[in-house]
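Apart from one protein chain that is not included, each protein chain of the complex appears where it belongs.
Entry: chain A
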Amino acid sequence: MISGSLSSFFVMYKTIQGSFFLTFFTDQCCFKMATSTSTPTHPPVRISLIAGRYLVFDIDAVMVLRRSFGLCGVLTGTMPQNPTQNLFLSMPQELRAEEARLVVDRGAGYVADEAGDHLRLLKEMSSGVGEKRREGYLRELREKKVAAKRLFDEEKEAVRRMHEGKRGKGKKVQKVEEGGGGGGDSLFETATAVQPAPKEALPAITPSTSNAMLDPAGTSGAIADENLPEPSAFYRELNKRGYFTTPGLRFGGGYSVYPSDPFKFHAHYLSSCYGWDEKIPMLDIVTSGRLGTAVKKSFMFGAEREEEEGGKKRGEGEVRMFCVEWAGM
């Protein structure tokens, strides 16, 4: 199989003559560095590790990751407001392992063993050891229920008033002979409006997160950093330059790379990461290159140069990237 390592591509870059364009990837598109790691102004992001997958359940955390860390993840949950569509999904958000590690490294959050932690807390709460925790959890739940109930009552009231207004107008148009009954009707209705609504049961609520159960600002169930997989230097570099990435298998690569938030921009690159001395099969470049060009993206591949003297740790070496685009000559 025809193949070449990344260093040979560097040579090829200078002498290239072929049916595809090879460009050395510089940061011509880089426009904004993501905010630095300094003192976070948000509570630590809790990333739940459940059966080897990394999930975020808190919408505030999702927004922090999106706004300040260039992580958009993948929303995977059914949207309760509209549960029969697949176009727009809801919480939880799934992160790749390297994204989770990146958040931890930047001091923005922690990864928690969610199943273990939950089982422990729930057992405590039901055995009486965690009575205080249970009370706090239930109190918060009740507050939410009351608020929800109030909102519903207000909405009902607003709707009722609107209807009443309409009916009032209609009655004005009608003749006076109905006036007696109509007047009595409206009198009756205003009377009930003044009265407090009859006590109904509070609605039940399923909270999105277990935050009320967990210690505030605590890191219960946190997993030691070294147990988390390292992000590739390639990905770290992309993130550092402000690029957003999403899983890219659907387009035939490792990641789809967006210049910024995918809400506003199309992906520019389809990228794959290799080892510095790893042979890159020509077939990879042809298939991914062609596939990328077909969806108006260029294929980007790169690797991290591993320093021989061991002066630099993994993840700090130079990362070199190339782009391939089909020229169609």
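Here is the rule we go by: a residue touches a chain if its C-beta (ideal position, glycine included) is under 8 Å from a C-beta of that chain, and two chains touch if they have at least 3 such contacts; residues count from 1.
The definition used in the following text is that contacts and distances are computed from a predicted model.
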**OP:** Could you tell me which of "Eukaryotic translation initiation factor 3 subunit K", "tRNA-splicing endonuclease subunit", "Polynucleotide 5'-hydroxyl-kinase GRC3" or "Large ribosomal subunit protein mL38" is the UniProt name of the chain missing from the displayed complex?
**Re:** "tRNA-splicing endonuclease subunit"
Subject >> Listed residues A:Arg101, A:Arg134, A:Arg241 or A:Arg320, member touching the removed chain >> reply: A:Arg134
Subject >> From A:Ile205, A:Met282, A:Val295 or A:Ala327, residue that would touch the chain that is not displayed >> reply: A:Ile205
Original post:
Looking at the whole complex, which of A:Val129, A:Ala158 or A:Ala294 touches the chain that is not displayed?
Top reply: A:Ala158
**OP:** Against the chain that's been left off, what residues of chain A make contact? List them.
**Re:** 29, 31-32, 48, 50-53, 55, 57, 59, 62-63, 66-67, 73-88, 90-92, 94-96, 114-115, 117-119, 122, 125-126, 134, 137-138, 141-142, 144, 147-148, 150-152, 154-155, 157-158, 162, 199-210, 212-213, 246-250, 259-261, 263-266, 268
